[in-house]
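All protein chains but one are shown in place.
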Amino acid sequence: MANNKVSQDTGDLKLDRVSKHYGDFCAVDDLSLIVPDGSFFALLGPSGCGKTTTLRMIAGLEEPSAGTISIGDTDITTQKSYRRNVNTVFQNYALFPHLTIFENIAFGLRRRGVKDIKSEVESALNLVEMAHLAERKPNQLSGGQQQRIAVARAIVNRPEVLLLDEPLGALDLKLRRQMQIELKRIQTEVGITFIHVTHDQEEAMTMADTIAVMNQGKIEQMGSATDLYEAPKTAFVANFLGQCNLIKGKITSRAGDKATVTAKGLTFEVPLSRVATSNDSVFLGVRPEKLRLDDTGVNSIKNCVVTDRSFVGTSTQYLVRAPWDLELVVFEQNDEGLHDLRVGDTVSLEWDPEHTFALDGAGDINAGADLDDEE
Amino acid sequence: MTTINAPMPSLSHRASRWFSRNLIRIYAALAFIYLFIPVAYTFAFSFNDAGKSNLVWQGFTLENWQNPCGAPQVCQAVVNSLQIGVISTVLATILGTMIAFALGRYKFKGRKSTNLLIFLPMATPEVVLGASLLAMFLNLRVNPGFWTIVISHVMFCISFVVVTVKARIASLDPRLEQAAMDLYANERETFRYVTLPLVMPGIAGAALLAFSLSFDDFIITNFNSGVVSTFPKFVYVSAARGIPAQAYVIGSAMFFIALIIVIVGQVVSRKRKKI
Partner (left out) sequence: MAFLHAVSTGKSATKSVLKSRSLTPYLLLAPGLIWLVTFFIIPIFSLGSTSTMVRPEGAQIGVYVQELRFANYVDAFLANQDQYIRSFVYAGLATILALLIAYPLAYAIAFKSGKYRNILLVLVIAPFFTSFLLRTIAWTQILADSGPVVSAIKVLPFIDDLFRINNTSTAVVIGLAYNFLPFMTLPLYASLERIDPRTLEAAGDLYANGLTTFRKVTLPLSMPGLVAGTLLTFIPAAGDYVNAAILGNPGTKMIGNVIESRFFAVVDYPTAAALSFTLMATILILVTVYIRRSGTDELV
């Protein structure tokens, strides 16, 4: 691997109407997906959303109940896992405890009868900066080191697709941050398609080019981290990625490039391009950091009361109660414009229409909230 | 013990505190003494200058250790026991390991009855196992001897092997085998390079267990041995007229050999882990 770019334009990974049933339970429901060759793709969702099942079907560890999976023009749906050019970095790594690090990495090469095993393994070890550990056994390595070895063991085979199953779940926060950057570097260096399964939205947003948010066996929304965060299309995505204020309201007019929404006698404006539904009953959404403690804007709520405040370093987070039964979260940056409010103070809130979005008002307003810490 | 202003507790108070804190350790030490008294006694009396009947201390001698085959038939009995032990261990380990893999790695009809068939010999007293086998041999007019002993030992060792190896298989992380498959190993290679090496310590432990059960078995052997002598049978038979000190030598030697094997095994496996 003199040149670390190992990807050789193998084509996109395609899942076409894939389903997986376990008895009556539907783990993956008619899922279609195209992962472009060479991209860093994340499947994000709470536990039980079907993301791991999807991954295992791509790896060949489960067979789909229906649908096809292909890489480029090759259908791999029923191909045995040891025949497909897909490798996995397992949750908890699954390093072979009875083999040295060198032999762990050489395992796949030996099975395929590759000639120059030594130099291949060495360059893989160099890639993850673990060359000095070649003769150790897995149980003598720290979690972070094992993680890197697991990546090296998979990448050394130059797979068309590399699957990562919650690869950072077992690491502590600081190490996780470091490994996120590290994995991103490796992916850029080797250019292989990475599919990363995680329930940690921050992890997905940090690393992936494209994120697919999964819920109950289906993809809720797919896009870049910014797209998903700034313009979520469902309440689930809005709540699952970061925090979100949702206000139940009704669209009273759609004129020109904007829509007008009324809620509790107040009117709000939202660009038509940010209305994700044709329904008139909507959830009006705005992210906490977009709210300002002022009353000059187009969209504003007056006569709110501060019910809680907590100082978290870079910002102060307020819980503010609207004149009706609604609590809003407000993040205020710790800079000159700081208001320093106390619990019980009366305030007004305002935000820009272009930071507003409108979601389909049917369904659960709390969908996806408080799910990201599971597992 | 960094309290500064606390009044100094009295000596007896401290002693009783030490005692209650270490009660369980003292108890464990006593239990170990109980376990080892007969072993120590056996070892001591292997040096007894006793002649034929090793009952009363007559004086120290190394002669028994220098000439362990000195007493008539004792070495023949030991050789028989070793041969029976090795053959039974090999057979029981192979058969038991195969069953363990079937139970641990496959779905099949009849799992419940298989489990029951494995459990029953362990829940049957040795005297019944021995008597029933002998009853069958007698009905079939088979004369008991060396091979009937082997047959009976394999029979009662299989269950212990199955349980030991199955536990090891059950404790394997299935992701290791999936990882092997993911890394281009087909079913056979996965078994050969991942599953088998990882289950090996369990198989080795099962073999050691089978050997020690076989070597030390008396009751089942006694029923199915005919005129063939084994070491435990030799000891039992000669107990009436006095056991020669050489038997004590062999008992002690077995103890130390087994201990060395276990300790070497532990050290080797620890070294392997480190390298």
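In order of appearance the chains are A and B, and numbering begins at 1 in each one.
The working rule: contacts are C-beta pairs under 8 Å (C-beta built on N, C-alpha and C of every residue); 3 or more make two chains touch, one makes a residue touch a chain.
Because the structure is predicted, anything quoted here is derived from the model rather than measured.
Interchain touches from the omitted chain, evaluated on the whole complex, reach B. Residue B:Thr114 is the one among B:Thr61, B:Thr114 or B:Asn186 that touches the chain not shown. When the full complex is taken into account, the listed residue touching the unshown chain is B:Gly202, out of B:Pro68, B:Gly85 or B:Gly202.
Residues of chain B that touch the chain left out of the display are 24-25, 27-28, 31-32, 34-39, 41-42, 45, 55, 95-96, 98-99, 101-102, 104-108, 114-129, 131-136, 138-139, 151-152, 154-155, 158-164, 166-168, 170-174, 177-178, 202, 205-206, 209, 212, 216, 218-219, 222-223, 231-232, 235-236, 239, 243, 247-248, 251-252, 254-255, 257-259, 262-263, 266.
Rule of thumb we're sticking to: only the chains that are shown with their structure count from here on.
Taking the mean of the C-alpha atoms as each chain's centre, chain A and chain B sit 54 Å apart. Interface residues of chain B facing chain A in the complex, by the touch rule stated above, are 173, 175-176, 178-186, 189-190, 193-194, 197-198, 272-275.
By the touch criterion stated above, chain A contacts chain B in their complex at residues 59-61, 80-83, 86-88, 90-92, 94-98, 100, 107-108, 111-112, 135-137, 139-140, 153-154, 157.
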